[in-house]
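Take this structure first; my questions come after.
Omission of a single protein chain aside, the complex is shown with its protein chains in their original locations.
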Amino acid sequence: MAETSSAARSAPLDGVAPLTHPALLMRPLPAATRLSLRVTVGAPANFAALKGLDLGGAINTWTGAAWTASLAGIHALRLGPDEWLVLAPDGDAEPLAASLTAALSGRPHAIVDVSHRFASLEIAGTAAEDIVSAGCPLDLDARAFPTGTATRSLLGKAEIVLARTDDRPGFRLEVARSLAAYVWDFLAEAARDVVEN
Amino acid sequence: MSQPFRLPTGGRIDRSSPLVLTFDGRAVHGFAGDTVASALLANGVHLVGRSFKYHRPRGVLAAGVEEPNALLDVDRGGGRREPNVRATVAEAFAGLAVTSQNRWPSLERDLASIADRLPPVIGAGFYYKTFMWPPKAWVRLYEPLIRRAAGLGRAPDGADPERYEHRHAHCDILVVGAGPAGIAAAMAASTAGRRVILCDEQAEPGGALLHDQTSDIDDLPAQAWLADGLATLARRANVRLLARTTAVSYYNHNHVALVERLTDHLAEPPASRPRERLWQVRAREVVLATGAHERPLTFPDNDRPGIMLAEAVRIYINRYGVLPGRRIVVATNGASAYETAIDARRAGAAVSIVDTRASDRIGPELDAARAAGIEVLAGFVPIGSKGRHRVTALRVARLSPDGALPDVPDARDLACDCVAVSAGWTPAVHLFSQSRGRLEFDTARDAFLPGSSVQAVRSAGAAVGLYDLAACIASGARAGAESAGAPVPPAVHATPTLTGFAPLPPDLPLRLGGKAFVDFQNDVTAKDLALAVSEGFESIEHVKRYTTSGMATDQGKTSSMATMGLVATRRGLAVPAVGTTTFRPPYTPVSFGALAGQSRDRLFDPVRTTPVHDWAAAQGARFEDVGSWKRAHYFPRASEDMAAAVRRETIAVRGSVGLFDASTLGKIEVVGPDAGRFLDLMYAGIMSTLAVGRCRYGLMLKEDGFILDDGIVARLADDRFHVTTTTGGAARVLAHMEDYLQTEFTTLRVFLTSITEQWAVIAVQGPKARETIAPLVDDLDLVDAAFPHMSIARCRVAGVPARLMRASFTGERGFEINVPADYGRAVWEAVFAAGRAHQIAPYGTEAMHVLRAEKGFIIVGQETDGTVTPDDVGLARLVSVKKPDFVGKRSLRRPDLSRPNRKQLVGLLSDAFHEQLDEGAQIVAHTGQPIPMTMLGHVTSSYMSACAGRAIALALLADGRHRIGETVHVTTADGFTRATVARPVFIDPEGNRVHG
Partner (left out) sequence: MLLIRCPHCGERPEIEFRAGGEAHLARPAEPMTVGDAEWTAFLYYRANVKGEQAERWCHVHGCGRWFNAVRDTANDRFVATYGVGEPRPGGAGGAAR
């Protein structure tokens, strides 16, 4: 749905100051359009009609335009066999949903706007991997978690979606909005020994 | 003190960095690189504590984590105080303040040491046998007395000022222990390109190489070989070397917990530096190169200060440049202690050796010792010691040629100020045993060794009973290479190590008087163990618990084999027949801080807040915890207490309009051509017949027929529903629905998406609710005919795209405005501003509870507890009889769920109209019955209702619907009160108000 309201938006990490250090950049990311796309995969050819959006990637990878943690076009994070989190710059929800619906017509699917469900942040720099490892049990080494990886996991007691967007050390992290403060504080606490020295 | 026992040269301490610490207030001089123990010994201090039970004087026994005696209170400054720290692992720094424990008034004059002269009163099982009668004396007399006398050290009473961290790590090969075997393993594995983590519990990696001044490895001195190896490993990007890091616990699937100590050795650590970091390592392969612990000899008075493990004496001499005594007697049953004797002699001590083996059973070490000018008494055994706070002589006796102790021993005293004892070695198989690997007894080595593995783990070096340096390195290299799937590197050449020992008969000390200690920390003697066996304890597990042998904080590292050997001998069995105890995590004590990591204070548990939270906080709302959510509990004005605020809020809702943040309600979007059919299976009622734009209240049952959750099902389109759940049930309900969708009703084409956090939910309730929001709503006609109770529509509210629901949890006309969460705050404020004209009141969860209880609306988890059916709470009308199946339907026909006299939801009115019953209070028919009374049910909800003008309560009461009008008795804090059973609705029983 188009959100052309003049009402003020307020996001969970509004006003949070980025953490900067030679080994670390941690900052909230701006609002984004997020669609939860569910469709049972058939022959990959069925997705040909999805202009610019490739749903043929492996589970726990993302497809789409080259990006950094900031969005640059449409990115589809395949989180499960029949589940994608589609990310796009803020404001594109309705036309994006419409074009997906058109492309998938005739196939049982679900498109649900979850733009406001998440907050996102970027954590980058040579210390990023160790800091995320304070709470995430996955092997985040670039050999095990290469560029192109996107998966659900945990950070401490919060569920997250973690993506390695490009070859620089770092991640984009999506978290349910009510847990964004916890996740930010958790990472900031884990980063103290880096940032304060 | 001027370090009279410090050697003029040698050791790995930094003599350019002198330091002063205090021990019981006295200055102790040392050097950087010292442990507290080495600094104390350098100053001639052996007496460092009193024993647990008998308060006997005790000194430093060991040089590592196995230390049972030297437990000190360590104050690192700034609130960093910790009791029961092993002096042998605590690193010294300037200003460190250490204090002895378990003595009063002083270490030298300890009054409680009288316990030592009252044996055999406190033998094995003392507590079980003594404090049996009379029962009341236990609480009043015995327990306070024992509590005062018992325990070691003084627990800190302030908050821990330090930081702790957790870190997950992954590697191909984890190598535990950086002695010769571990270094060889890490070298082989990392040469093959594998990701390696090498951890070592000591401040410096190197293990036994750190105190080996005599061996050569491939023509390099051992310590040069070590330095080369560590430098190579440090250069490799695929190796992470963690010093001061103990592998404490070995869990499933090669999940190993390491505790890294980062600041305990620093006088002024950076504030941001964690004191400890708990590493959770997941390794494809594990190599355990954990070494071995030396065993003390068991003989009467074997615990005097100055009696130390032989290898520890060698460590203090070679690694710390400290001579623990000037006149040292080495008492041993094997070869390795000869290295100690030779090194001590070279360091200038007068040394003699007492070897329990006959001279023809001693290997080349005999000639080596004699060549060094050391007298060797072969075929002698220690039978006692002399001295008070420090050993002054070792009493030894000649064994007969068959190795027995004659009835009248030929005894002599050897004057000394230090005894270095060795009864052989116990491989450190703790982690291997934790990994569920099987231990097998090796008679030749008199020890349990790693047998078959359950996980991908290999052991190497002294941990498998290899005590020769070249053999250790070879086994480490093999383990590392095999773990990496790489060829085994060529063997190294090393100076042969003096190895081999001949165990003594374990019951030999029983023939002598006095206390021969097996477990030093728990004061367990050989006689205690013999007593336990004679009293009928057979299993080693029972003997251990009865005598407490091996149950102190050192977990029997120096005593386990002596315990097992003695029990086996007394039972006339071989050691493997008695069995070994199970090793459980952790290997060494772990701080609570390390376990908690960052999860303390505000990070202890996530605090979830809604988009309206900050507004409510600014209005002075009080919050309550609902799961991990903070929900506004009530909005006090000025001096209002909760009762006054709730009264005002409920009156506002029933009189005009109230505003409630319902954002925490769970919400699920159910999409797909079979969505209606699926919801028919998930809810007790029929949902597939719901018209688009309409809502229906539904109960969700578990398969067992009991209520799981409730909520509103709203139809947005033929193939799209917006479903609400309780706040606490959000995750549970989604999981329940996913489970059935994925595993039972797999042919249905339905997708579930959580939208709980997508939408902020603003409930506007009360007779003026429509007037309040009407000016803000675009694209929708709100008149009752167009938008009746239980409707849903997409529209705009305050310009924001919304899903507007007409629904009520108060019994009043009500709307629930769903807006995208980022807009929640702005729309809330717009509604609040629009409601000013109607004296709108924000209300909290407490008023919400009162309002719904006035109407008899249940709250799942309050009126229900997992054993309540729809009929029990009077909602049988929500259960479809037409549908052939839904989850829970079959169970409702089970005899116990369909019997007529189950507990049923009723109202309760206390006789005194202002008397609020206690939630959870039990209900009985009359109070005259004998205890235990027949309990008919309990109060589930109880409030003061301003609108009903009295206290109201809901209860689950046996056969309750047939008891309407009856008097029952309800428990209070100090008795009973009377109440009348009523219908569970206290306001507007006809339900007219909800329609306007």
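Each chain gets a letter, A and B, in the order it is written, and its residues are counted from 1.
Heads up, the rule we're going with is that contacts are C-beta pairs under 8 Å (C-beta built on N, C-alpha and C of every residue); 3 or more make two chains touch, one makes a residue touch a chain.
Everything numeric here is computed off the predicted structure, so don't read it as measured data.
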Self-check item: Of B:224, B:735, B:912 or B:935, the residue in touch with the unshown chain
Solution: B:735
Quiz item: In the complete assembly, which of B:204, B:442, B:703 or B:988 touches the absent chain?
Solution: B:703
Quiz item: Which residue, B:105, B:158, B:401 or B:884, contacts the hidden chain when the whole complex is considered?
Solution: B:884
Practice problem: Can you work out which residue in A:54, A:83 or A:141 touches the chain that's missing from view? | Solution: A:83
Practice problem: With the missing chain put back, which residues of subunit B would touch it? List them for me. | Solution: 251-255, 280, 282, 436, 454, 703-704, 735, 738-739, 742-744, 746, 884-885, 889-891, 893-895
Quiz item: Footprint of the hidden chain on subunit A, which residues?
Solution: 59-60, 79-81, 83, 137-138, 151-154, 159
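One rule holds for everything that comes next: only the chains that are shown with their structure count from here on.
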Self-check item: subunit A-subunit B separation of Cα centroids, rounded to whole Å
Solution: 33
Quiz item: Any idea which subunit A residues touch subunit B in the complex?
Solution: 1-11, 31, 36, 38, 40, 82, 108-118, 130, 133-139, 141, 144, 156-158, 176-179, 181-182, 185-186, 189-190, 192-193, 195-197
Quiz item: Which residues, counting only subunit B, touch subunit A once they are in their complex?
Solution: 163, 165-170, 195, 270-274, 280, 282, 597-599, 602-603, 605-611, 629, 669, 671-673, 749, 751, 753-759, 796, 798-801, 820-827, 830
